[in-house]
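Have a look at this one.
A single protein chain has been omitted; all remaining protein chains appear in their positions.
Every chain is named by a letter (A and B) in the order it is written, and numbering of its residues begins at 1.
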Amino acid sequence: MLEVNNLVKSFGGLQVTKKVSFEVKKGEIFGIIGPNGAGKTTMFNQISGFIKPDSGSITFKGNSIEKRSPKDICKLGIGRTFQIAQPFPKMSVLENVMVGSLLRTKSINQAREKAKEVLDFVQLNVPYDTPSSNLTISDRKRLEVAKALATEPELILLDEVMAGLNQTGVKEFINLIFELKKRGTSVLIIEHIMEAMMTLSDRILVLNYGEEVLTGKPQEVANNPKVIEAYLGDEIHA
Amino acid sequence: MNKQKKGMLIGLLIVTLLLPYLIQNEFYLHVLTSVLVYAGLASSWNILGGFAGQLSLGHTAFFGIGAYTSTLLYVYLGISPWIGMLVGGFLAVIVSFITLYPSFRLRGVFFAMVTISFGEVIRILFVYFRNKTTIPYGVTINYEPSFTNMIFDGPMGYFYVSFVYLLIILVISWKVKNSRLGFFLNALKENDEAAQALGVPTSASKFKALAISAFFTAIGGTILVQNILYIEPESAFSTSISTELALISIIGGIGTVAGPVIGAIILIPLGESLRALFSGSVQGLHLVLYGVLLMVVVLKNPNGIMGFISSFNKKRKKKREVQLEEVPDVRG
């Protein structure tokens, strides 16, 4: 479904993505992990069109998208969340999500119904007209996911949506993501919480300093010394 | 919109339509007409400045283009201002596309700076090219009342033309605000990146807002010049027009449909009566007041009068809800 091939990106002199390649299959939950600054978010930014890669290709459902604009990529069926939630602060929760659902319909009423459905699905249990600036951190994350889901993506990119949540919150999110998978949505997910990644992911890509350390099943990744080294190395750095 | 609101609006409409018959005084009627035109102009500005959040200070260019196009077409080629008005509108849209559209990639304050400059460039270029022609500095439109000439004998005609103008732009504002485009504009105003991530066509949406805004600002230019029957570059392309349109919208409530109307209802009579009271001796008094009002509003209450009204309504609603919760006891 999504193929990333030899992607390269540098900021100034710093190479943040070094010839990374991977593939996300339909209906798969694909995880990306790596220490802080490994280039995970930058990868998302390139897939979603916010940053143009220096070289390499990104193909989605057979279309090459590395030069497309964010809105075209979203239209093609890739939804994304931001690591730091980006609500429209003066709009209500419902209106926030409606912006997303209006991508697929012109009718305000249909968009509203769709938005309510999505809000219920992500279990954002606040009144629809709550100003989005009043939300708690975990509700903000849910809203972030709801907005992306409202665009009816076939592939959704989730950037640390569980960061800062408590145990129950994480569990709820894990169930939510499995539910998404059941509905046939492919998921590309970045997360620092290892247990979550181990349970969720079909396969995991480990990045370090913009480079692929390895790609494999959760079990392979967990037992690989190179991965441990990458994380330990980071701790020594810090 | 609920029934009560609808009824109130229709009532307001009928009263406004009858006003010229109630007010026999020419001066008051003139002020009232100004209120309508400026409310329409400010509403046009508001579609770009308020709905899309692009704080243009170059709208004087569109105003001047509208006013001049219809006037020159009428005076030199005998083309009816009704047609000239539309030509001016389309010309303004073309100019807006060349000038403001590329400026959209600049952030707020810089957008304001570059749009002021664009307004100035258009004025300078206009003055320059006028010198190369035989068109005099000030152009007077001959007083030949007829509907086709958009010249009327008496204030009544202007009143109704302005009324229809305002009505059209208000209906369009309302439609835009409550459509997909309105949602998109609101989203890109609040967070451009997040909007793009949701597939909002940010450029196309801004362009639509710009086109509507420029078109109706130009139309307002024609209506105003037909009212005065005189035009000159310094006043038609004056930077203060852009500022005034923004000011009216902001005081009334930027980004709302009713805001510009409320702003015009307050500011225009204020300005006109101060001007009439202190004609000549104390120039600029109303503008001093405008300046102070603008500062106070943006610093203390950037949502303007509409902001007050909506927060007041919310409080009242809450109160009513509390009361309702207590009522069932009694009824039950």
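What to note about this one:
Just so we're on the same page, a contact is a pair of C-beta atoms (placed from the backbone, for glycine too) under 8 Å apart; a residue touches a chain by one contact, two chains touch by 3 or more.
In the analysis below, contacts and distances are computed from a predicted model.
Entry comment: the absent subunit's protein name, as recorded by UniProt, is "Inner-membrane translocator", drawn from "Urease accessory protein UreF", "Inner-membrane translocator", "NitT/TauT family transport system ATP-binding protein" or "L-lactate dehydrogenase complex protein LldG". In the full complex, the chain left out of view touches B. Checked against the full complex, the candidates B:V75, B:L106, B:I168 or B:L229 give a single residue touching the omitted chain, namely B:L106.
When the full complex is taken into account, the listed residue touching the unshown chain is B:G284, out of B:G11, B:P145 or B:G284.
Per the touch definition above, the residue from B:I23, B:I116 or B:I135 contacting the chain not shown is B:I116. The omitted chain makes contact with subunit B at the following residues, 53, 55, 57, 102-103, 105-110, 112-114, 116-118, 120-121, 124-125, 127-128, 131, 192, 239, 243, 246-247, 250, 254, 282-285, 287-288, 290-295, 298-299, 302.
Here, only the chains that are shown with their structure count from here on.
Each chain gets one centre point, the mean of its Cα atoms, and the points for subunit A and subunit B are 43 Å apart. Contact residues of subunit A toward subunit B in the complex are 48, 50, 69-71, 74-75, 79-80, 82, 86-91, 95, 98-100, 102-103, 106, 108, 111, 147-148, 150-151.
Considering their complex, residues 178-180, 183-184, 186-187, 190-191, 193-202 of subunit B touch subunit A.
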